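Note that one protein chain of the assembly has been removed; the remaining protein chains are unaltered in position.
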Amino acid sequence: MATDTAVATPEADESHAHHPPHLQHHFVSSEQQFDSAKLGMWLFLITEILLFSGMFVAYTVYRAWHPEAFTEASATLDWVLGGVNTLVLLGSSFTVALSIHFAQKDDRMKAFWNLIATLALAGVFMVIKYFEWTAKFEHGVFPAGFFDPHGGYYETLASIPYTGQFFSIYFVMTGIHGLHVLIGMGVIGWIAWRTFRGHFSSEYYTPIEITGLYWHLVDIIWIFLFPLLYLV
Amino acid sequence: METAHKEASGVTKTEEAPNYLNHESGIWSWLTTLDHKRIGIMYAWAVAFFFLVGGLLALAVRMELFGPGETIMGPDAYNQTFTLHGIIMIFLFLVPATPAVLGNFVLPIQLGAKDVAFPRLNLASWYIYMIGAFTAIAAILLGDIDTGWTFYAPYSLQQGSAVIIMTASVFVIGFSSILTGMNMIVTIHKMRAPGLTWNRLPLFVWSIYATSIVQILATPVIGITMLLLIFEQVLQIGIFDPALGGDPILFQHFFWFYSHPAVYIMILPGFGIISELIATFSRHRVFGYRAIALSSVAIAMLGFLVWGHHMFVSGQSAVSSIIFSLITFLIGIPSGIKIFNWIATMYKGSIWLQTPMLYALSFLFLFTIGGLTGIVVGVLALDIHLHDTYFVVGHFHYVMMGGMVMALLGGVHYWWPKMTGRMYNETAGKIAVALIFVGFNLTFFSQLIMGTKGMPRRYYDYLEQFTALHQVSTIGSWILAAGLFLVMGYGLYSLVRGKKAPANPWGAATLEWTNVAAIPDPHNFKRTPLVTRGPYDFHLADEVFGGGDGAGDGAAVRAPDAAPPAPEPKTAQ
Partner (left out) sequence: MVSALLAQSNSVWLPTDASTLAPEYDSLFYFVLWTSVVIFVGVVAAMVWFAYKYRRQSPDERPELVEESKLMEISWVVIPTILVLIVFTWGFRAFIKFGVAPPDAYQIDVRAQQWSWLFTYPDGTQSSELHVPVDRPVRLKMNSTDVLHSFAVPAFRIKQDVLPNRYSYVWFESTKTGTFKVYCTEYCGTQHSGMLADVVVQSQSDFEQWLQEAGTPEDMPLPELGQRVYQQQGCQACHSLDGSRMVGPTLQNAYGTERQFADGSSTVADENYLRQSILNPGERVVEGYQNVMPASYSSLSDRQVNALVAFIKEQSDAAEGTTAANSSQPPLQGSAAQ
């Protein structure tokens, strides 16, 4: 691939004479372009992890200070729904990996359908989240300042100080994670469309690959959130 | 790019060779450009504008402090003025300035690359920066931001919606910083010209590399901190607000976890610039090249472990204070290595005292004071008395204005010919350095003294005993401002009327001078260069010296075609 994009061409005006359409002119070769994109994505993922680590620190600090409030409040979360969501996300990670695999094999339609499956699973995740959140709102379970639990077993929370803080952290963390899922859905939809149009091939599938990386990260963060918020 | 390219390749035959400035014209060609050089220039305008605004606010601060009581404004106006001064200077000026302006313009050329790895992301980061800047302006117009640049809770939670918008702006600008950092790291890893090994990277590149690491690791944390502060105001999440069970000290930890590393985002590129200047104007290989390169990375890493030194009297635990203090001192050591190596580079060199070199020497003088005063406040017991006094204000202006802004000005003068194709007036340049140096010391040394005497910072009003020192400081700020306005004046003049610059006016030996036309080509290089020596190996750089009949400035050399073309693309990894 790279052989026909020689840098050694003496005159500048020939240097983009023949190269594959996906190769941007400032790169020397497809490998260079692909490696750059991948390294860039990894760096971006690091920033994402640091973004969430701020919230994990807040969680740890307040949990250490008010362990009892956190255990009680966490018991009101439905671990079955959380568990189902975990499986759903794991499944979607699998399908996105498959779509990369098929893109590498030049199997355009299989890559496409796996992306669609990923999209669907992400949708299921969001629907379940929606029901979890609204169930909490109905009982006045809001972030600390508006925290006013009532009805059913939520009554007990009212008597334990600092349970509101648990829910602040819960809403902020799952909220920001949910936002990442939504953004991921947008990107995957777009990539799926481009796959369908045949923009990618075994020669050039960088966008699918880096979208997959991003999606794995979204999944991994949930794998941390789930036990911390629902189980411990 | 394609059409532009055809034009460049000879369809239009003007007398001037096509270069990155003239090959396309019109405002639209700038706003949609993917060329790293043009994006650098666009950043330069924005950043210079905010420096001007921040500086005018500083002059207002100094004017108000000319005497005790009210001089030109009331307490609320004063508190807003120093807050905006701090926010603008840090977030809109100094953090983006060097990586985004000089990093963008110079770094890809120093690497022998045609562009940064992600040109579109690069342009996007400029737009994100501008959106953040406009958000900040909106917040200022809404009024009433008087929290100080540190936004400490719970005071910041009491203030109105303008604070929410300002924190949102900081959040947005953070993204632009992250994107620039990512771009730089990938560019450095993947886009080096053949033969340009890690040991041959110019030190400016090394410093931007270290800076970018900090940008990527620290900036997300200020992002989440600002987000949580906004949530605290809007949704009352009770993380920072003591009234809801939150902890204001936690906010300080979050804030300084970013903001201490951020001071190294600000200063590290300056270290890089100084290395370039001292090497070129001493015409000497940098003494201890490796030590300087690696000490930047060491500072970047250690910088993550010292944030608690801003909180010695805040009520954090004594044990953490002790650890933070110890690590704080360790940072002095790599910083010292740099200072001593720069001085050693001058030893037996051939020192040419042009304006950029004068800035570099001013930097050595002022940054040493700034750094040593940093050590003073890093001493656990000493900080108790000095914390939140003008001693701290003096310390950070010595490092930020006296250190970094001097380096930036030196760098801008140094690369000015390459960026604009024109020379500035050397005499005016030297006069300006003198004014800035004298004015700066008057302004801020007096602050170190009044700080040890106990003058607290962020004070609109003060006891009579401090009047004399405050007046010296205010008068100093006028001299300083005169110098800076002179720079602005001859800079603008040079844009219009300046003498045409040769390709390598300083006789420098890095790629942007030796292998690039006076005003760079849109693609930087006619041919991808093959690097065969280190960046400061003047003893090997025969192409710089040509016949030796130049003005001592390498002007006689027509450098652009000197390097041999690269043989094999594969060596570029």
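Residue numbering begins at 1 within each chain, and the chains themselves are lettered A and B in the order written.
We adopt the following convention: contacts are C-beta pairs under 8 Å (C-beta built on N, C-alpha and C of every residue); 3 or more make two chains touch, one makes a residue touch a chain.
Model, not experiment: these values are computed from the prediction.
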- Note on the structure: Missing chain -> touching shown chains B
- Task: Consider the whole complex, including the chain that is not shown, and state which of B:21, B:124, B:137 or B:380 touches that chain.
- Result: B:380
- Query: So which of B:24, B:115 or B:146 would be touching the chain we can't see?
  - Reply: B:146
- Note on the structure: Out of B:307, B:396 or B:462, the sole contact with the unshown chain comes from B:462
- Task: Return the single residue from B:21, B:52, B:428 or B:449 that touches the missing chain.
- Result: B:449
- Task: Extract the touching residues of chain B with respect to the undisplayed chain.
- Result: 68-69, 75-76, 79, 146-148, 152, 154-155, 158, 242-243, 247-249, 282-285, 287-288, 291, 313-315, 318, 321-322, 325-326, 329-330, 332-333, 336-337, 339-341, 343-344, 346-353, 361, 364-365, 368-369, 372-373, 375-376, 379-382, 384-385, 387-389, 449, 452-454, 456-465, 538-539, 545, 548-553
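Throughout what follows, only the chains that are shown with their structure count from here on.
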- Which whole number of Å gives the spacing of the CA centres of chain A and chain B? 34
- Message: Touching residues of chain B toward chain A in the complex: what are they?
- Response: 1, 5, 8-10, 113-119, 121, 178, 181-183, 185-186, 189-191, 194, 216-221, 223-225, 227-228, 231, 235-239, 241, 244-247, 250, 254, 521, 523, 526-528, 565-570, 572-573
- Residues of chain A defined as touching chain B within the complex: 2, 5-8, 10, 12-13, 15-16, 24-26, 28-29, 32, 35-36, 39-40, 43-44, 46-48, 50-55, 57-58, 61-62, 142-146, 161-162, 164-165, 168-169, 171-172, 176
